[in-house]
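Showing chain A:
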Amino acid sequence: MNDSNVILSVKDLVVKFNLRGNVLTAIRGASLDLYEGESLAIVGESGSGKSVFTKAFMGLLDANGWIESGSILYKGEDLAKYKREDDWIKIRGKEFAMVFQEPMTSLNPLRSIGSQVEEAVTLHQRLRGDEAKQKVIEILNDVGIVNPEKRYYQYPHEFSGGMRQRVVIAIAVACNPKILICDEPTTALDVTIQAQILNLLKKLQKKYKLTIIYITHDLGVVANVADRIAVMYAGDIIEIGTCEEVFYNAQHPYTWALLSSLPQLGVKGEDLYSIKGTPPNLFNEIKGDAFAPRNERALKIDFVKRPPYFHVSPTHKAKTWLLHPKAPKVEPPESIKFLRKKWQVMSNE
Partner candidate 1 sequence: MNNTKREAILEVKNLRVEFGKKKRDRFVAVDDVSFHIYKGETFGLVGESGSGKTTIGRAICRLVETAGGEVLFKGKKINGKIDKELDKELTRKIQMIFQDPMASLNERAKVDYIVSEGLYNTKNYKDEEDRKRKVERALLDVGLLPEFASRFPHEFSGGQRQRIGVARALIMEPEFIIADEPISALDVSIRAQVLNLLSKLQREKGLTYLFIAHDLSVVRFITDRVAVIHKGKIVELAETEKLYNNPLHPYTRALLSAIPLPDPLLEKQKVLEVYDPSCHNYDNNPPKWIEIEPEHFVLGNDEELEGYKKRLEKIRVEV
Partner candidate 2 sequence: GTQTSGGNVAEVQEYRTVYSGEITTLNYLVTSTTNEFALAANLVDTLIDYDKYGVPQPCLATEWEVSEDGLVWTFKLREDVKWVTHEGEEYAEVTAQDFVDAMKYILNPSNGSGTANIAYSVLKNAEEYYNGEITDFDQVGVKAVDKYTLQYTLKEPTPYFLSMLTYVCFFPANGQFLEEVGDKFGTDNVNFLYNGAYIMEIFEPQNRRVLIANDSYWDKENVHIKKLVQTYNKEAATLAPELFLRGEVDYATISSDILDEWMSDPEKEAMVRPNRTSFYSYFYCFNFDPRFPEEYEPDNWKVVVNNKNFRKSLFHALDRKAAMLTAEPYDPEKRLSNTITPKNFVDLNGVDYTQLKSLAKFANTDSFNEKLALEYKEKALQELEGKAKFPVKILMPYNTGVSDWANRAQVIEQQMENLLGTDYIDIIIDPKPPTGFLQEVRRSGNYAFLECNWGPDYADPETYTDPFSPDGTYNWPHLAEGYKEANGKNTYENMVNEAKAERLDIEKRYKLFAEAEAFFIEEAFVIPYAVGGGGYSASRLNPFESLYSPFGVSGERFKGQKVLAKPMNSQEFTEALEQWEKERAEALKKAANQ
C-alpha cells in the first residue's frame, strides 16, 4: 500500500464531551490513515472511544460533544472544521455510511422497511417512484433478504434481529458510500447469524468497492474480516498494523493483554491471563501511558511521559516505551510467545 490511496487521514484528533459541567476527553489525539478499499478493524475495550472516534468523521457526535483539535482530511477537505449541519449533509450517506450495533432499534418502528431503504435511495441515487422501488428490492435481495417484494411493505417488528441488521446494512449500501463504518454490527447477534452477516459484508465490499471500518471488541471477528487492525485504549490508537502483524507480533502490553485473555488461546485447566483493574477515568487528565496503572510490566517512564509511536515495520507501529531502545527486554505472556512463534514461521517463509 502506498500513501497515494489514502482516502481518509485523521491527525491528532481530540474529542471532548461536556457532561453536566465536567469535561471528559473521549479521544486523546488519535491519528489514523485509511486506505481506499481496505477493511480496517478498530478494537478496544468498552469505552475506549471507538464509536466516538468514527462518529466524529460523520459529524454524528452527540450534541454535548465537539472536536477540540486535530484534523480529519477527506478528499482535500478538513471535516474537523465543519460546523454546520449542512456541511455534514454533503458527507453523510454519500461518502460515509454507518451500520450501528443495535439492529432492534436502529429502524423506525412506524415506517415500512421499504420506505426506510427507499429514503436513502431517493436521496443518494436520485431515483424516484418505481425505479427507486426496484432499486430497493434489488438491494434487499443483495443483502440476502428472501422475497424482497413482500418484505418491502413489512414493518421492522416483523423481522428478526439478523434480518433487521441486513436491512440496516441495505440502507447503508443504498447510500452508495465510499466508506462504510460498521459499529459493532454483529455484537447483538448469534454466532451463526454473525458469521452470515460478516460474509455478507465482505461480499458487498467487493461488489460496491467499499472501504470498511469495523468496530468491534471481538477479536474473532477481526481476524475474519480485517486487513488492518487498530487497537484503541482510552481514546488513543495505541497500536496499528496489518491483521497478521497485530495478531502475531503485537507490541503493546495492552494488545498482549487483550489477546492473551482470549479463552481460545488459553490452556484448559489453567488460568487465563487477565487484565487487572479498571480503565482510567476520562474526566481526569491522564499522564504518561494510560495503560500503565494496569500494566504489570510498566516502566517508570510510563507514569511520566506519554509514549510516541514506535514503528515496528512500515505498516506497524505502537505507542509503548517498551519499543524504546533504552527499554529493558520484556517477556510477553505465554500465549503471546506462542503467537510469535507462528509469526516467526510466517516471516521465515
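One rule holds in what follows: contacts are C-beta pairs under 8 Å (C-beta built on N, C-alpha and C of every residue); 3 or more make two chains touch, one makes a residue touch a chain; residues count from 1.
Quick note on selection: all candidates are chains of the complex that A comes from, given by their letters.
As the structure is a computational prediction, the values presented were derived from the model and not from experiment.
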Exercise. Given that all of 1 or 2 sit in the same complex as chain A, name the one that actually touches it.
Key: 1
Self-check item: Contact footprint of candidate 1 on chain A as seen in their complex
Solution: 45-46, 161, 190-196, 199, 217-224, 226, 243-244, 247, 257-259, 261-266, 268-269, 271-276, 278-279, 342
